[in-house]
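Removed from the display is one protein chain of the complex; every other protein chain stays in position.
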Amino acid sequence: MASTTAPAVVPQSGAERASRSGIWVGIFAITMSFMAFSSALFVRQGSLDWGHLVLPSILYLNTLVLLASSGTFELSRRHLEFHTAGRVGNSGSGVAWLLATLALGIAFCAGQFAAWQNLRAQGFYLATNPNSSFFYVLTFIHVLHVTAGILAFVYLLGRLTMGNGLVRRSFFDNTAIYWHFMGVLWLYLLLLCRIKL
Amino acid sequence: MSETSAQPAHVHAPPEGFWRKYVFSLDHKVIGKQYYALALVAVFTGMFLSWLMRIHLVWPAAKIPGLELMSKAGAPGGIMTPEYYLSLLTMHGTLMVFFVLTNAPFAAFGNYFLPIQVGAEDMAFPRFNMMSFWLTFLAWVVLMLAFVIPDGPPIAGWTEYTPLSAIGKDAGPGMQWGASLWGISIAIFCAASLLGALNFIATTLDLRTKGMTLMRMPLCTWAWFITSCIALLAFAVLLPACILLILDRHAGTSFFIPGGLVASDRLQPHSGGSPLLWQHLFWFFGHPEVYIAILPSMGIVSHILTNSMRKPLLSAKVVIYSMMSIGFLSYMVWGHHMFLSGMNPMSALAFSFPTLTITIPATILTLIWLGSLYGANIQINSASLFALGFISMFVSGGVSGFFLAQPSIDIYLHATYFVVGHFHMVMGVASLFGVFTGTYFWFPKMTGRYMNEGLGKLHFWITFIGTYCIFMPFHYLGLVGNIRRYQSFVDDFMAPYIPLHKFITIAALITGAAQFIFLYNLIYSRFWGKPAPENPWNATSLEWSIPSPPPWNNFGDKHPVVYHDPYQYGVKGSGGDFVMQDSPEPVTGNGD
Partner (left out) sequence: MGKLLGVVLVIIALVSAYPILKNQYPLPEDISTHGHLIDEQLHDTMVEAGISFIGAQLVLAFFVWSFTGRKPGSPLKNLPGGARALVIVAFVIVGMEVLALGAFGQKAWASVYFTPAKADSLQIQAQAEQFAFYFRYAGPDGKFGMIHPEKIDEGNQNYFGLDPENDVAARDDIVSGELVIPVNREIHLMLHGKDVGHSFFVRELRIQQDFVPGLDLSVHFTATKTGKYEIVCTQLCGLGHYNMKAYLNVMSQADYDNWFKQQSAQ
């Protein structure tokens, strides 16, 4: 039976619970990696050649775009059909909101690329000074992870619009968790860059 | 997190076709065997490299036949150059630590047996599992490429300290592309290990069958689970470190390279970086890594010893909590590799304290193993001999840790052969004994045939005595001040110790040769070994309740139900002095 409201969030079967554990474990590992980068930044900051970097203002727009994409994702959740067999199907504007999320995600990546162009125009390249090195490394690795999320959206949209139009509920939920984490991670990185760089 | 009552549709379809069955398999058992095969190749390569090193150390002018084929520049006329010695040393360490000690006890046996031991059909994410093996394989290929490039493998040791590893070709031979290949290989290895750890953790938490509470999991499963938690954090830190190192080497950044360096008469175009930063990042990974190397073997030995003794360990819970404590403490001690590195001397004491504290759970484990032997009925076979040998080796390797944990003593013993003796005994021998124990024990399950017992015992005796002959003298050499990572001993004070080094080399050659007995036994028995029944050791855990070798989905269409912990030995069971985990018969007199 299809329903328009999402049933309980806690997954039931072993495989579903495993995929939920998996996404959190993965997020934990990614967090640890960024902690390693952060600690490298703090150590490196102690040396004399630490200059000052003016963050390109487009970063703030990109932040809004990324946060908005989390919003559109949750909006799509309200419009999709949640079946009791742990499947999600299209209904109403669900796919449209997902497409918006995808577009915003791609816009974020494009915006980050623009930020890099802006820095290059100012003469800040990867090796110019340690601030720029960390800026490029942190933002690039973040974009790589965001791209993985974008690929997940492409898959989601593909499943919802083709074949039987159904996708596993656990995949949908886990993509959401991952995507929101990308936003949270970005807020942390932005803060780090603002304060430290 | 309770166990699930029913598993839905199969995790993956039954394998069809050669490629899906044997190459790009999603089956954790095949993947486990693939890891094992890779580890075998790596360990024999690493052993071969150590032979070359040992021969060169005591016969520096020797023309080693065939060595010139390996590297014209590294061994012109078959005589090894100093830099090639360091290349071999670097590759030996890298292969052994990553591709043997992380692969064999953890990835190989863990992949094969963890899902079965928790009653699952496969790992939680079979596709990630397959990816993790093939990424590991790719990492190995990239590393081995260092042997064939003209400049040769890197010479900075498996620890690749900066600036030596970061400034590029001005640092010396092998430090141009060789070191980059190392960085890329290890970065790929990190990603592969993270995927593997993910699988282990999710499978253990969520795919346990009905009745399989956490406390009813076998001790080796616990060890794999704890190890994968450690691995998750450790490799997540090494990966960024490798990325930053590669950037320093190729993108002109200065994460690890300070300014004003002059190498090969050239002022290096970097500034402001910190060599200590590399050491911190590396050892933050590196210390937990050595526990990743030993914990699975501890679990495997505990599991097999219980079976061989026909009696449970004095307390499985204590063993589990001890392993957990070791895992937890392993993250607080990394600075003990850096006592003399120039970091704040106060922090040396701060690191020394938890390092000494780790002695407590390690001692608890040793005392539990020893104490459990009292009053037991130990069955001697190849597997149990190696398990008992493990205890001896772990003690030997562990006590030298007392010395190195103290910064005062480390002032003298740092970078001597004492350190080399310590880590070889715990990692190179004890951990490897866990792999041998596991192999002899689980071979009948994996293949349906026994390994040859006579050859197994011969393998044990030569290896046990041989490794003592090789590595115990390292400690004495360290005490007199024999420095490590030297391709030759040119000091006058070393002259009286060269005969001891010759003894060690001969012991190494003999002990190494004995490993071919093991290899022969493995291959021969695989095809022509004596057929083994489903439960040849009268063991209790779930792997012994399924056919040998197991079917593609482990339990067929049945999902096992677990009634007991795996320590029901020395009781009245329907099959003898034991009760299997999935047997509904009650156990009289023992709570579980």
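By letter and in written order, the chains are A and B; residue numbering begins at 1 in each of them.
The rule we apply is simple: a residue touches a chain if its C-beta (ideal position, glycine included) is under 8 Å from a C-beta of that chain, and two chains touch if they have at least 3 such contacts.
The structure presented is a predicted model; accordingly, all values stated were derived computationally and were not measured.
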Contacts of the hidden chain among displayed chains: B
Of B:V30, B:M130 or B:L164, the one touching the omitted chain in the full complex: B:L164
Of B:A42, B:M130 or B:I155, the one touching the omitted chain in the full complex: B:I155
Residue among B:H28, B:H414 or B:R449 touching the omitted chain: B:H414
Residue of B:L145, B:A251, B:V290 or B:V318 in touch with the missing chain, whole complex considered: B:V318
Touching the absent chain when the full complex is considered, from B:M53, B:L86 or B:L219: B:L86
Absent-chain contact - pick from B:W134, B:Y486 or B:F503: B:Y486
Residues belonging to subunit B that touch the chain removed from view: 81-83, 86, 155-157, 161-164, 167, 171-173, 257-265, 267-268, 273-276, 309-311, 314-315, 318, 340-342, 345, 348-349, 352-353, 356-357, 359-361, 363-364, 366-368, 370-380, 385, 388-389, 391-392, 395-396, 399-400, 402-403, 405-409, 411-412, 414-416, 457, 464-465, 468, 472, 476-477, 479-481, 483-491, 493, 570
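The rule is short, and it goes like this: only the chains that are shown with their structure count from here on.
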Distance from subunit B to subunit A - Cα centre to Cα centre, in angstrom: 35
Complex contacts: residues of subunit A adjacent to subunit B: 13-15, 17-22, 25-26, 28-30, 32-33, 35-37, 39-40, 43-44, 46-50, 126-127, 130, 133, 137, 141
Subunit B residues touching subunit A - in the complex, by the definition given at the top: 1, 4, 6-8, 11, 120, 124-125, 194, 197-198, 201-203, 205-207, 232-233, 235-237, 239-241, 243-244, 247, 251-255, 258-259, 271-274, 276-277, 280-281, 284
